[in-house]
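Apart from one protein chain that is not included, each protein chain of the complex appears where it belongs.
The letters A, B and C name the chains in turn, as written, and every chain counts its residues from 1.
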């Protein structure tokens, strides 16, 4: 048992820290947002240069072939600097589903081809097995008909991974097949939205859209779930970076801001709140490690660790973000500080691939299954 | 709308306060408990003398014919002084079910005949409609067969009110009949227990026990529920007295106890905790009033008010009691102060006629029913 | 003790209900129902309707043009207004500066300012908070120096709601530096079109523009605009404390609006084959909030009854503020939770249709973070209760 980083991992972490410091210039961040930029293209290009977009891509496909720890280190830096890039979807989730020989991997590593996952349907809430979108054979191929209610970072995607039902009923685990659809496909309508986190997401409407099968027909759910679990851990690492940024900036504020003739940090009630924020960060980090290190464990152990982390980190993140705003007072509610933007991003991360309540139930079910 | 007391009610309150002050002598309380006394017989006799045991009994039956407000005022005093008497069961619940002409009322008013309600069954948890105990006609009368898992203050009862099933299935609302059984009945086994609150409770085993019908055959549930709601409000008033005693004694302790060279009350974190205890008491009192004043409202409004109060007062009481112990530190955990005994009594009150979780569900169902 | 309303009060309720049914139009109703705050112009339009009905100032005494309603009547009005999704009236003029003017102002000030508050023509904003002061309001630095029959004001205010639409601002300014920082503060009434005033928008985390910074650069204010005595301005706010109890008690009622909209959304959302509203976890969270709201309602009613009887409610006003703000945050969190992934969508690209209450729920959730900060942060409220009510 070991929670220390290898020398290579330490170098990566240092490099990520420098990246986060450079891209953490908040006035510049706001200018890019105000200009309507859909994602941080400059940061994305630099990440491609550094090889980070290929961290989870096999070496044979031009990536670095690293594991969840390295992914985590990069994602933490993104969170710390509020970097608006489609990292978890395009560089973590997608590579987990694409074959080593898939030509899309080259574009992912180069940052020139973004892939987004369209796993949500309006009637299914957070249930991955709820797939009403239907795939029908047509000639030698397939066409898709249906709608997807939420695609994280989908506004700028070049390709979509779309689960569709090839057999079975709407919520059956079996009979789901994964498909690849280019953003330019005929019959595909991409409805683009800006999120409260200033990421640009999408909804899809598919009307007789031609698509390519990804993986096994009727056997898409298990690999999808495994890939989503990897994306969840990357998002939790991002949340971790955000939470620690909030913790640190709030602590610094308490030490400098004066009220009633004393620094805020001299008031015991606020000290204790700050301590609880620090504890929440420790809890979250501990769960993040447990989840990252069990991504390759047997399925129930993986589920329990990932869902446990998603449930509790979500709660800890909400606590930290709410208290960061509260302790900053009025300025914490303004658009002009990063504080409120971290809150907004953390709020969105909570709903990505299932909110705290959903994952608490999934955690309980996995706990039961392991005890049985 | 008016929350003020009438002059008569003010007199009663003053009288209750004097009674509570007299019976609040804690060393004497401990001596009686240590001697194994099952309830405070001296206080009970004095309450009889003052007429309080007949507050909810019609004047025609020798009582005072007062309403829920007067009952509340008396019960608050019992809570404040931790007075161990079977008031809510014998003097509130039972009179609500007995006919004005019932000779038992005389004994209730005089304090010479205690009546206890045996409404719990092991398999039913807190569901009043879960009645597996069966009543069968035998000759001109009825005999009961079954078991009751909890009778509050049942150890010293002279009579038991026992719901039994005359028709229908185990959890049906219809087909429940109320019966009266003397404690001395043949075939009745009274298993007596001391509670953590030093009240003496009981379980019953009924083997072919002869019993008298109380009220209508097959129609016992609705009147029972109404009577239990009255008992609940009396217990909530008792809880209120306990909570305010804890609030006041903790506040006094914070003002005098010194640590690290200052009074505990000078520490902001403890000040805020104390404020939250005070707020919890305000919430509880507000809910208590709403419940007491709606005991005669239509059934859904009554249920919503009573269950809402039972659910939330239980939470507030747990908070106040836990924090009272915490702020007292070590001495708060000792048997030698009243603090821990209030905690224990409040813990028992929470399970009387359904705990917070149960009543939160009942509150939600009533809320839905009223909206529909 | 009883919860009954008198026959006269019930008749009054019918009158209010009829008025609201006739006057709250569809678009307004929808805006209030979905938690959006109407713009000043819409609120002013509503105030004109209330004025036409003779109800422009429900909490003012008759002699100053108010309705002279009892606290119970006000409570009934607010209950019905919440039920009918009526907008709130312009708060700053009616509840903050109006009462100060009719209590401490000169006859000339009363004659000049009160009628325009009642009619909705004037829109007031509050110049109290300053950068660097926060909840420690009395450490304000904006200076007013007497120069002949004018005061010359220099300084800066912040978190000024709707300064962008206001016709007037009431400002606490420092006219003298005293050892006790609460002394030497004066209250000035200033026209917003006076030269030297500059308003800078602050966009808040809900992406709305409702607060501002207001800069004063050599702003000349006629000395007759001083309220009461020079240097005594800090004390005039006290008249609001007593009034506030009844008002915050009534304000608690508006929470029910959010619960209704949460239920509507949750009834429409599908989860595990049924409505989210029927899902046990969600139902429990909702019931927990509702039972705490019931407690708040009880606290409000008791406060109101105290106000009606002229009895002191002690710290219950601060307690209501604390509990109300905590609950409104939890309700709007639950609303956003009900949205599911829709909570991640704030604004559609051009040409895309917006979905239902989607942006409103998220904006409401974000906006409500401020309720535990403004009007004296909850931490300060707890300090006050500890000191004043508990003697700690």
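The criterion applied here is as follows: a residue touches a chain if its C-beta (ideal position, glycine included) is under 8 Å from a C-beta of that chain, and two chains touch if they have at least 3 such contacts.
Computed from a prediction, not measured in an experiment: that's the story for all the values here.
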Shown chains touched by the missing chain? A, B, C
Contact with the hidden chain, among A:166, A:191 or A:294, goes to A:294
So one chain is hidden, and I want to know which residue out of B:150, B:179 or B:363 touches that hidden chain in the complete assembly. B:150
Cross-chain touch to the chain not pictured, restricted to C:23, C:70, C:119 or C:284, is C:284
Residues on chain B that touch the omitted chain in the whole complex? 120, 122-127, 149-150, 152, 155, 171, 191-197, 199-201, 203, 257-260, 267, 269-270, 318, 322, 325-326, 329-330, 332-336, 340, 343-344, 347-348, 351-352, 355, 357, 360-361
Determine and list the chain C residues touching the chain excluded from the picture. 280-281, 284
Hey, which chain A residues sit against the chain that's not shown? 1-5, 9, 69, 251, 254-255, 265-266, 268, 271-272, 274-276, 278-279, 282-287, 289-290, 292-294, 305, 308, 311-312, 360-361, 363-364, 367
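Here, only the chains that are shown with their structure count from here on.
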Going by C-alpha centres, which chain would you call the most central? C
Report the chain whose CA-based centre is farthest from the CA-based centre of chain C. B
Chain centre separation (chain A, chain B; CA means) in Å: 52
Where the centres are mean C-alpha positions, what is the separation of chain A from chain C, in Å? 38
Could you list the positions in chain B whose residues touch two or more of the other chains? 268, 271-272
What positions in chain C touch 2 or more of the other chains? 379, 382
